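Yeah, one chain of the complex is gone here, protein chain that is, but the others are all in their spots.
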Amino acid sequence: MKTARWKKALGWIGLYALWIFLTLFTVLPIYWMFVVSSRSRVQLFDAPTLLIRSFYVQNYTGPLSDPVFQRYLWNSLYTAVGNALLVTILALFATYALSRWRLPGADNIFFWTITNRMAPPAAFLLPIFLLYTQVFKIGDWSLFDTQLGLILLYCVFNLPFAIWLMKGIMDGIPIELDEAASVDGAGQWTILWRVIVPLAAPGLAITFILSLIFAWNEYLFAATLTSVNARTITTGLAEFVTVTGTNWGQMAAVATISILPALVFLIFVQRYIVTGLTFGAVKE
Amino acid sequence: MLRHRLIVTLSILVFAAMMLAACPAPAPVAPAAPAPAEGEASWWRTAAESAGCVGVTIRGVSESTPPSNFAKDVLGPAFERDSGIKVELETTSWDQMYDKAIKDMEAGTGIYDFVYIEQDIIYAYLANNYLLNMTKFLADNPNLAAPDFDFGKFTTFIDYFKDAEGNVYGVPMEAFIKIYLYRTDLFGDPEAQAAFKEKYGYDLAPATNYQQYRDNAEFFTQWGKDRGLELWGTTVQAASGHPSSFYEVFETILPSGGVYNWGINMENWKASVENGGTMNSDRAKAAFQFWLDLLPFAPPEATSSTWDEVAASFAAGRAAQGWVYGENAAWIATDPERSKVVGNVGVALPPLADESVLQDAEEGRGYIGYYDGGAFGIPATSKNQACAVLWNQYIGQESVQADWAVAASRVVMNSTFDDPKVQEVDAKTNGYFTLLKEQGHLFAGAPPFPFHATIREVIAPYVYRAIAGELTAAEALDQAAAAVDAELPKLGYGQ
Amino acid sequence: MRSNRLGWTLLTPSLVVLGIVGFLPFLFVVWVGFHDWNIFAATRGMIWTGANNYRRLVFDQEFLDALWRTLAYTVTVVVIELSLGFLLAQTLTRQFPGRAFFRTIYVLPLVVAPIAVGATWRLMVIPGFGPIPYFLERWFGIEYRIGTYASHAWATAVLMDVWHWTPFVTLTLLAGLTAIPKEPLEQAMVDGANRWQVFRHLTIPMMMPVILTVVFIRMMDALRVVDEVYMLTNGGPGTATTFIGLHIFRVVFPKTDYGYGSAMSLLVLYFTIVLCWLLFVALSNVGKQKA
Partner (left out) sequence: MTEAKPIQAPVEHKGRRGFLPIETNTFDRVFISVVIWIGASLLWMRFIEPLGLSVWICTVLCIILGVWIVKKG
């Protein structure tokens, strides 16, 4: 009996050791980023230490009080939320259709949507740049350097992901519920809003948050397709790297700030994460 | 379920509101700008009105460097006040800047009304007819030519932005040379001087040749190790995956070893020795090997260091000497916020393989190092060319130069050297500006290749591999030369 | 049977959006892939070369090396992330004090932008600046130089990816683990099977669809990694971490070899699609067997 108890205790110790180690490993880079953001440029070259002895607030106040930087932040927020909303709604419709109708070639369409996420981004920058500057334009206005342009563009990699995620959720909602509602005289839209959406809420929440995070974090396209007005915070990060010295402190401060919004959202949907991420892969 | 949705929606709204409150509508803040004389101001306004530019916004793209930021934050608002033309200057990273400018001009989109042209890319732009001929434009529109603007007032650096007929395509806004920086406190330390003399048999001094440079590097590395200091003998710009290491080798080291124009023979566009080039000549190999051999005497971050990190290492007091881009000289020598070696910085000409290189340079056959910089040019596709021409003349006035030079240690006009403000900085840097003025002619920019970036990318991997120790200097240059000889015909040169 | 029209109507917006930002550029890239187009060449504009770009590609050692390197990298990170993720997901199915706390901390890396991930890790591992080389050298005497030693750069890139994506893998696997029926597992334990046998013969097969899904998603993203590595090492030292996404980026942008770069991305896209399609077929067959 005693050995069994010891074994169990050891198991617990092992478990906690694992998780504490993991937490440290997870937090260290982010903590280091924060440490760097607390130092002035000349302090950065002192011997590396993990302690924060003094806090160089200018790294934060500098960018935060800069209107240009505020605009970047606002653009990022606008673009990410806009894209996440658009993607969630489109994916809801699309997966509802894929899941409840016998559309010819539905599987192929489903797979095709996913392939959109696979393209190596670099070579696709040029065609998208041309599309945005020369095709989608009305008079002086073009999609280039607009938030709308980025919102649409991020669908390329967010929508496939969202459709995949939502497809699983949709398939998991028993069709009998639709039928019951239908027998009660509900129309398609009513079924969608009153039956499907509430049941798919965890999936919708997780789709929304993941799309938001991906869109908030995207760099390459944002850097190419914006100029002054629609630049996002990640492109702002690259501006700190210059020939006359990278301003690591401010860069780290901006990176720290840029984590916060997505983090806030993530904490709000914590409870949904596990139920939402099934991808419909497990069917009972 | 409804409750959950409510929470999510609410949290989004609350957060959005928070963000909105935190970010009031962005309003441009105009920093203090130099007040222009009355007469000038009215000229800019009149010219802008006659060109229909008042109220127009012109857009530019540039690298996020001190000179560009000065143009964006100080000159832009001043220009807007004087002329009524708004300037939106996008500052971004070096590679993004190129990518966007080239895409814009190649596609003919006309997003940008002026772009930063680095000295080395201008030939590619000219070959593609990307740029507006400013000389011709000003001759055709005399009413838009500012009375006190004159291409002749610039330093010889402006020659890089001219075509064969002498037409100017860009107004220089920054220029600097890659110089040799050393620590005056270390080189002046009597104890170090004595120890050096004992070990090497001659006096410790800033290096003038390779051997001396190597000895200095070795000596101070050992010196730092013995005393437990974070000090090494030299900086090396050897990022093993970034073009900056290519530039250090091909535009600083090889010229100082007597190999010019990247070792490419511009008569027949060949690089390897058997085809008439010099890229894998013995001199080139020796120079490259000398540089690779410095790596053990460089701080450990050297193989991850691009140009900015080299300056940072030097500023942190981690190196006794090094090749550093001159635009950094001023802040390293004067700004205690960023540098630990304020007041201890010496400036000199870079070390050379032997005397013949200096002779070549003085007689105009070669050069001893890199003269870099950039200009604002106007894309031929710009829709507001007249307005951009006004802006370009505005930044090319003598009256704005001194403050700009002090803020960003760049000089593009002869008169700037004589300004008291500039001379003050010059004294603090132990004569950087004087060096630029008097010895600038010994340095040269990149060779006039219209295929600059492409060939750089062909050669660079061999440099990276040599740094990583996969290849020796000789192997790397042999293979690089062969690769260049294979690539150039594909581009249509030297078939 | 209800009409398909509403179904198509619901699907159309997604297809239109993907068509505009996904398919049109794809067609353009296919078109450019059959041309020579380098704006720094002596001959200007696009010149039709047929399949010559592909002919060059299949002999291009640099490209093939980058492709293999990327495959090796992908396999490495997927295997590590999957095993680590499985272990962690298993522990998370148990209730233990502090579980919620660990889980919350643990998802942090997910929200960091790839470019910031690269920058942060760079700050961590640059000698003379970051803590990792400093403490490794001080405590263990290990000289850690990502700029000099290929293996160090490679290991750092793998570690970075593991750090960034294991949380996602873990959460997805956890979702799967909570959804599989518990009765067969308990029954087997009652019947005297040990834990390993249960895991091997019941959990793994039941989890197969989730595992394949995770592999699919991670593979798809790892094959096109750019931002993180671009910030961390920029592909160095030498070509040790020049993964295919970065390689294409270099060909398309600084070299401005648009035609060749387009052909290259199409080839990579082709490999990715074939790989993913095979997985997809496996996935839907596994799903069907269960149904």
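Just so it is clear, A, B and C label the chains in written order, and each chain counts residues from 1 on its own.
Here, contacts are C-beta pairs under 8 Å (C-beta built on N, C-alpha and C of every residue); 3 or more make two chains touch, one makes a residue touch a chain.
Keep in mind that what you see is a predicted model, and the values were worked out from it rather than measured.
Among the displayed chains, contact with the absent chain in the complete complex occurs for A, C. Within the whole complex, the absent chain has one touching residue among A:Asp145, A:Asp178 or A:Glu218, and that is A:Asp178. The residue from C:Ala51, C:Val79 or C:Ile142 that touches the chain not shown here is C:Ala51.
Take chain C: the residues that touch the chain left off the picture are 1-2, 51, 54-55, 58-59, 267, 270, 273-274, 277, 281, 284-285, 288, 291.
On the side of chain A, the interface with the absent chain consists of residues 98-102, 104-108, 175, 178-179, 182-188, 190, using the contact rule stated above.
FYI, only the chains that are shown with their structure count from here on.
Taking each chain's centre as the average of its CA atoms, chain B and chain C sit 36 Å apart. Separating the CA-averaged centres of chain A and chain C is a span of 15 Å. Shared contact sites, meaning residues of chain C that touch two or more other chains, fall at 128-129, 253. For chain A, the set of residues that touch two or more other chains comprises 44-45, 47, 126, 130, 238. Interface of chain A with chain B (complex): residues 40-42, 44-45, 47, 67-68, 70-71, 73-74, 77, 81, 126, 129-130, 133-134, 144-145, 198-199, 201, 205, 208, 223-224, 227-228, 231, 235, 238-246, 261, 264-265, 268-269, 271-272.
Interface residues of chain B, counted against chain C in their complex, comprise 95, 98-99, 102, 106, 124, 127-128, 230, 238-243, 299-305, 309, 313, 318, 450-454, 456-458, 461, 464-465, 467-470, 490-493. Residues 38-44, 62, 122, 126-129, 133, 143, 145-150, 233-242, 250-251, 253-257 of chain C are the ones that touch chain B when the two sit in their complex.
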